[in-house]
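Worksheet: one structure, shown below.
The complex appears here minus one protein chain, its other protein chains still in place.
Entry: subunit A
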Amino acid sequence: MRPFDYHRATSSAEAARAVAAPGATVIAGGTNLLDLMKLEVMAPERLIDITRLDLGGIEETGDGGLRIGTLVRNADLAADARVRRDYPVLSRALLAGASGQLRNKATTGGNLMQRTRCYYFYDTAMPCNKREPGSGCGAIGGVTRLHAILGASEHCIATHPSDMAVALLALDATVELEGPEGEGRSVPLADFHRLPGDTPHIETVLQPGEIITAVTLPPPVRGRQVYRKVRDRASYAFALVSVAAVVRMEDGRIAHAALAFGGLAHKPWRDPAVEDLLVGEAPSEALFDRAADRLLADARGQGGNDFKIPLARRTLKAVLADATREAAA
């Protein structure tokens, strides 16, 4: 670990100003950042500790949604009665991630900012365009079991590891940001994370001098919510494939479908074309196959992760069958 400065922020605007400095990074739960600092995968010169700020708490918004403070712990968010009642997909996704100990520390904003678990990103002896822009991608041609099948580039095939973010994406969550002058802006979660392109080291649209203050959920959508995570072991394993679904049925037809996917891409993945194809239709295996065809039309394996393509198809179809059957009943 490299020596670093530590600054305890006294207000969110002040935190934003502090983090504008080159080499500064926000620390909250630290469950990912500290590991990466020990390995010198990340070597911030200055840590801006925001944990003393009043950015916790879950409040109801005027329109019937929820505003989740950036410092709300994953464990607390998963256990919140309103979340469990109105946004069960979020609660289930949170509980599918990490371990009890980690969920007790990890925060909402931190979860969105966590880095990929790509083996080559973690090993400083390997090239990685994310860690060292321009050094190349160590994963391509290597062990690619964890890697992306959608939206990858020749510069990076990493996946985003979060479960929580997948559920938030299906719930149409918005990320609230605050800048150095206290000015706020909102970014739909769908636009918050970026695809790798030729700048895989730039993972979000967060600008220098901005911090996450909250995540806002719109009013709950009636219908059935499902989170399904396929993994190599029953606890503490990142998703091979995960699907978050919010589906509402009306008169035997799909009236609303929001589908987000984890384990497939550099960001939590959502494809409006898949949802458009489903809405207005009666559920059937043929329909689900078409949805999977659409989702995976551009999917490309790297060898070690080829299995994710049939796995994503099977998982999506099972989730759709589950969500539409239950909702119809």
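Everything below uses one rule, namely that a residue touches a chain if its C-beta (ideal position, glycine included) is under 8 Å from a C-beta of that chain, and two chains touch if they have at least 3 such contacts; residues count from 1.
Assume contacts and distances are computed from a predicted model.
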| item | value |
| --- | --- |
| Absent chain [UniProt protein name; select from "Bifunctional protein PyrR", "NusG domain II-containing protein", "Probable membrane transporter protein" or "Xanthine dehydrogenase YagR molybdenum-binding subunit"] | "Xanthine dehydrogenase YagR molybdenum-binding subunit" |
| Hidden partner chain, touching residue among A:Thr61, A:Ser135, A:Gln207 or A:Ser235 | A:Ser235 |
| Touching the absent chain when the full complex is considered, from A:Ala21, A:Val205 or A:Ala318 | A:Ala318 |
| Listed residues A:Arg46, A:Arg145 or A:Arg253, member touching the removed chain | A:Arg145 |
| Interface with the undisplayed chain - residues on subunit A | 1-3, 38-40, 117, 119-120, 122-125, 141-143, 145, 230-237, 240-241, 307, 310-311, 314-315, 317-318 |
